[in-house]
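Here the complex is missing a single protein chain, while all its other protein chains stay put.
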Amino acid sequence: MITKFFIGLKKNALLPFLSFIFAFFIGGIIIVVSDPVIMGQLSSPGKFLTSAASRIGNSYLAIFQGSIYDVNLARESGFFRGFYPMSETIVTAIPLLFAGLAVALAFRSGLFNIGAQGQFIFGAIGASYVGFAYELPPLIHVPLVLIAGIVLGGLFGGFVGLLKAKTGAHEVIVTIMLNYIASLFILWLLKTQAFLREERQDPIAPEVNSSAQLPKLLGGDLRLHLGIFIALGVTWFVWWLLTRSTLGFKFRAVGANSNAARTAGISVPFVTTATMFISGGLAGLGGAVHLIGTEYALTAGIAGSIGFDAITVALLGQATPLGTLLGALLFGALQTGSRTLLSNTGTPSEIVQVIQALIVLFIATPMLLKRVFRLKNSIESKSMTAKGWNG
Amino acid sequence: MKRANKVVVAIAAASLISSVAISPAANAATKQKVCVALDTAGINDKSFNQTSYDGAKRALKAGFASSIEYLPAKSNADYAPNIKKFLDKKCTLIIGVGFLLGDAITAAAIANPSVNFALVDGWSVGKNQKGITYKTDENSFLVGYLAAGMSKTGKVATYGGIALPTVTIFMEGYAKGVQYYNDVKNTKVEVIGWNTKTKTGTFLGSFDDTTKALQTSISLEQQGADVIFPVAGGMQATTAANSLKSKKSNVIWVDAKVMDTGKQYASVTPVSALKGLAEGVLAVTKEAYEGKFTSKEYVGTLSNKGVAYAITPAWSKKIPASLQAEVRDLAAAIAAGSIDVNNA
Amino acid sequence: MAELNLVQKRKQKSIFTMLALFAIFTLVFYITSSKTEPITFGFILGDEFKLISEWSVSSRVGSGIFMLLALFGIGLSYLGFKSEKSTTLGSVIFGLGSIMSFLCWAAAGKFIPFTGLLQAALLLAVPLIFGSMSGLLCEKSGVINIAIEGQLLFSAFISAIVASLTQNLMWGLLSAPIAGALVSLILAYFAINFKVDQVIIGFVINVLVLGLTNFFYSTLLVPYDSTWNAAGSFSNIPIPILSKIPIIGPVLFNQTIIVYIMYAIVTLIQVALFKSRWGLRTRAIGELPIAADSVGIDVNKLRFRNVMLAGLVSGLGGAVFTIGAVGIFSQSMTAGAGFIALACLVFGKWSPRGALVAALFFGFANSLQSNLSISGVALPSELMLMIPYIATIIAVSGLVGRVRAPAADGIPYSRGNK
Partner (left out) sequence: MPLELKGISKSFGNLQANNQINLKVGKGEIHAILGENGAGKSTLMNIVYGLLQPDSGEILVDEKLVKILEPADAIKYGIGMVHQHFMLIPVFTVAENIALGREKSKFGIISFAEIKTKIKKLSDEFKFDIDPDAIIEDLPVGVQQRIEIIKALMYDAKVLILDEPTAVLTPQETDELLNVMKILKSRGTSIIFITHKLREVRAVADKITIIRLGKVVGTQLPSASQEELANLMVGREVDLAPSKAAFNPGGNVLEINDLSIFNDSGRKVVSNLSLNIRAGEILAIAGVQGNGQSELARAIVNLEKHKSGSIKLDGKEILGSTVRDSLRAGIAYIPESRELDGLISTFSITENLILDVHDLEPAASRGQLNRSYISENATTLVKEFDVRTQSIEANSSSLSGGNKQKVVLARELSREVKLVVAAQPTRGLDVGSIEFVYEKLLAERANKKAILLISSELDEVMELADRIAVIYKGEIVGVVDSDVSREKLGLMMAGIK
C-alpha cells in the first residue's frame, strides 16, 4: 500500500517543477521592477543586469535560508541548529495540510469548498473550549480535543452540504457567507464570559491546559510537534478514503459524473452532505491541531489566511492527498522563508503570495508551459475541475 | 599613480566604516538592539504598529538603540516564530505590539531571562516582561468634552473598527467626557454610537472595509452628529474624507497627530486624541539603555504625557478660547488625580 | 382548479409561507409587543421639496400599520395566484411591510433617518451592482467569473495611482476600466484560449491581484504616498429638480459621476441583452454555443469580447472605492465585495434587473444593520453584522432555490469536441 502511495509522484513531477521555476522567474521581475534604485540603473544595461541578478539571487537565497537550512545559524550554534528553519516550515505546513486536504477532498466530489476558513475556525473554537475548560489525563484529553475540532468543523461544513442537497444553494456562495459569519462569530464568542481570561477583557481565550497540548518532538526551541504524525496519518486516511473505500468511490463517482452516479443508485445529496461533513471535519481537525500544537490560546485571528491558502495548496497538489502534502510543504517553506526575505533584503513578504498564485496558475495551464518550454506531450495535468453553477 | 591614490582612499574609507561599526561593540553596555514584533495589521497601518515602530526609530536617533528591526505577522501563527527570529538575531529588547502577542512574548520572556521584553497594550510578567498600557479614556474624555462643547446639533458620534478593549476604552472615555460636559453645563448633548450603560456601540466589523466606514460616517451625519470620533485605525481617513466633502461634520483624529498622519484632513479635524505609543516605546528603550529596565508596567497617562490631546494648529483660533481653557483645566485636574474619568 | 402543476404548487406554498410569517410577525411585533415609545422616521436630507420632514408613530401602532400592508401584499399575491398571473408584486409588498414593521418594533424610541437609510443602502450597493454586472456579462456568455473581487481591487488600486500621479480624477476614472480589463484579459486568455477550469482560474486571479496590490502598496504607495496615493475623490453632482424629489431625489440624483454611469450601464445592459443583436448572440453562446457557431457566430471571440467588456464594467466599480469615495487606496479595501456581487448575480437569477435588486437588497440589509446599531438598538455588534450574510444564505437557499444558470456557463467551447 505504501509503495502505491508514491506511484505517480514521478510521473506528475515535471509540470509542478516547471511551474515553480517560471513563477519564481516572474516573481524576480516584479522584485526588480519595484526597486527604484535598480530601475534607476536602466540606462547602463550591464550594471542593471548584475544588480538585478544579485537582488533576485539574494531574495531567493534568503527564502531558502529562512525555510530549509540556515548556514549562519549552523555556524553559530552547530550543524543541527541549521535545520531550525525546516522545523518551522513543517510546523507552518501542518495546518495548511489539513485545510488543503479538506479542500482537495471536496474537489474530488465536484464541490468547491471555499469555507475551509470558517470550518477551521470552528474546529479551533471546539478544541479551545474542551482544552481549557476540562482537566483530564493527556491520553484522553488530546483525543477529546481533536474530536471536538472534527465535530464542530464537520457540522459547520456539513451544513453547507445539507443546504446544497436540500435546496440547491450553491456551496461557493454559502461558504463565502459562512466565512464572514464565522469570523464575526468568533469575535463575539471571545467576549462572552465563558471565553474570557480571568481579570482580562482582551478577546483572547485562556490557554488550553497542558494536558491538552501536543507534545514537542525535538525539544529545545524546535517547535515541531506531534501534529505532524496526525497530519501524515490523515493524509494517508484521505488517500485510503478516496482510492480504497466504498465511500470514496461514491465521492469520486459523483465528482466525475453525477448523472451516471445517480443512475447507478448513488445518492448525490448524501454524497454532497457527507463530503462537506468530512471536508469540514478535516479543516476543523486542522484548527484543533493548530491550536493545541502551537497556539494554545484562541484568538479571532487564529486561522490567519490558512483557509484561503489551503485552496491554493489543494490546487497546487491537483487535489490528490500526496500532492496536497507536497503543496503544503512548499507553501510552508515559502511563508517561513518570507520572514527572512523581509528581514534580510527588505523585500515585502507579499511577493510570496504572488509567487504562490503564479505557480498554481501555471499548473492549471499545462498548455501554456508546453508552449513556453516547447515541450511535446510530456506534461499531463490531472483533470481537476470545479463544477459550475448547474453542476 | 592615480590608481594608487584610489586604493588608499578606499582602504581609508573601509577602515573608517569598520571603526564606526566596531566602536559600539567595544562599549558593550550601551549596545542595544531593539526589535519590534508587529501585529497582523502591518507596518503601514497608520496606527499602533506604525507608531510603535516610530518609537524605536526615535530611540535609534536618540542613541538609545544601536540598531532596530521589525517583523510583520501574516497571521497569529507568526508571532512566536517572529520572536524566535529576533532571539536568534541577538536582540536585547524585544517589543511585541498588541495584546495578541502576549502569550508568545511571555513564553519567550520566561525562556530567555537575559533578554528584555515589552508588550504594547499588554501586561507585565516576571522580571523581564514590561507591559505598556495607556489610559486613553483620559484623553478621550477630554476630546469628548471638547466635542460636546463644539457641537451645534447637540449630537456627537463615535464608532469603532472591532469591539476590542483598546478600542472601546476610547469610546467609553469619549462618551463619559460628553456626559461630564452635560453635567457641568446642564446641556443634553447626545452621544451616538456608544452606550456607556450597555457597553454596546457601532462597529464596522473590520479595520479595512472602507465602503462600510464611509457609509457609517454618512449615517452618523444623517443622525445629526456633527463631530465624529472614529476609532478604527486607517478608516478614520475615510470619515475625514467624507467630512471634507459633506461639510456636515468634523472629525477627531486618533492615535497620532493629524498633522503627522493625515495632513490633508486638518481642515476638518479640530483635535487629535494621542496615544503615545512612540513615547512609550521610547521610554522603555531609554530605561533599558540606562540599565534601569524593570517589569513595572508603563502606564501612559495625561500626567506622564503618555496620552494627550492636540488641538490642530489651524483650529486654535476657531475653537472658542474659553472651551480650550476649560479642557486645559480639566486635563490638569485629571493629571493631578482630582477627577477620575471613570466616576466623573 | 382541479390539479395544480408544480409552479402553481410552489406559488401556493409561498403564499402559505407568507401567511405563516404574517402570523408570527403580527404576534411578535404587534400583539405581544409592549413597546409604546414612538419611533421617528426622518425623510429630509438636503434641500429637496418637503412633503413631511418627520413622521412619529407609536412603535406598536406603526408595526400594526405595516403588518396591514403586509397582509395587503398577501392578498395581492392570492389574487395573482387565482388569476394565474404573477405573484411577485404581492410578495414584494409583503416583504416591505414586514421589514418596516420589524423596524418599528426594533427601533422603538429611536430616530431612523429613512431617506438616509436608503441612501446608505445605495452607497453600499453601488460596487456590488458594478461587480454583478461584470459577472453577468461573463456568465451570460458562458464564462464563470469568480474574479470579480480581483477586478474590483486591481482597478481601485490603479485608478488611485493614476489619479494621484496625474492629479486628475478623470484620468483615474479612465484608467479604472482599463485596469479591470487587464484582469479580465487573464481570465479570458486562460479560460477561453487554454480552457482552464474557470472557477479555479478566477480564484487564482483573486489571490494574484491581492498579492500584487499588497506588494506594490508596501513598496510604492506607502513610501511615496504623497505622489502615488493621494488621489482625491469626485464630488456629488446634484441633478437639478430631480434631486429635489422627496425621499428618492437625494438618494438617486445627488451622486457622483460614477453612480450616474452605473445607471446608464445597468439600463444599457438590460436593454441590450434582450433587445439587441449583441444581446441575442451573447445569450445564445451562453446557452448552446454550438448552435451559435453553426450559424456563423464566432463563439470564443464573442466570449472573449464580453469578458473584456465585463472587465471594463467592474473596473468602474473598482474606481468607486478610491476616487469615488475615499480618495486613497488601502490594502484589501474591497473587503469581499466581489464575492457578494457574485452572490447577488446568483440571487438575481442571472438577469440584470434581478442582480440589481439583489445588490440593493444586500445594501439595504447592511445599511439597516448600521442604522439600527447607530440608533442604539442594543444587540452585540458582531451578531448584527452577520445580518447581511445570513440574509444572503437564506435568500440563496430559500427564495431562489434551484436556479438555472445559463446552460453553457463554465463550459469551454471548442468545435468538434463533443
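All chains are identified by letter, namely A, B and C, in their written order; residue positions are counted from 1 within each chain.
As a working rule, a residue touches a chain if its C-beta (ideal position, glycine included) is under 8 Å from a C-beta of that chain, and two chains touch if they have at least 3 such contacts.
This one's a predicted model, so the numbers in the text were calculated from it and none came from an experiment.
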item	value
Shown chains that the omitted chain touches within the full complex	A, C
From C:E139, C:D293 or C:D409, residue that would touch the chain that is not displayed	C:D293
Touching the absent chain when the full complex is considered, from C:K35, C:R60, C:R283 or C:R303	C:R283
Which residue of A:L217, A:A256 or A:M367 touches the chain not shown here	A:A256
Absent-chain contact - pick from A:S43, A:Q193 or A:T246	A:T246
Contact set of chain C toward the excluded chain (per top definition)	5-10, 271-272, 275-278, 280-281, 283-284, 287-288, 290-298, 402, 407, 415-416
Absent chain, residues of chain A that touch it	244-247, 249-250, 252-253, 256-257, 259-267, 383
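As a working rule, only the chains that are shown with their structure count from here on.
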item	value
Pairwise touch network: line, ring, star, complete, or other	complete
Where chain A and chain B are represented by their mean Cα positions, the distance between them in whole Å	34
Residue list for chain C, restricted to those that touch at least two other chains	218, 380, 382, 385
Touching two or more other chains - residue numbers and ranges from chain A	184, 187, 191
Touching residues (chain side chain B, partner chain A) in the complex	40, 69, 71-72, 74-78, 80-82, 84-85, 87-89, 99-100, 102-103, 111, 162-165, 205
Touching residues on chain A, where the partner in the complex is chain B	73, 84, 88, 91-92, 95, 184, 187, 191, 201-204, 207, 221, 223, 290, 294-297, 299-306, 335-336, 338-340, 342-343, 349
Interface residues, chain C side, partner chain B - complex	42, 45, 111, 113, 115-117, 119-120, 123-124, 127, 217-218, 222, 230, 233, 235-236, 320-321, 325-328, 330-333, 335, 337, 366-367, 370-371, 373-376, 378-382, 385
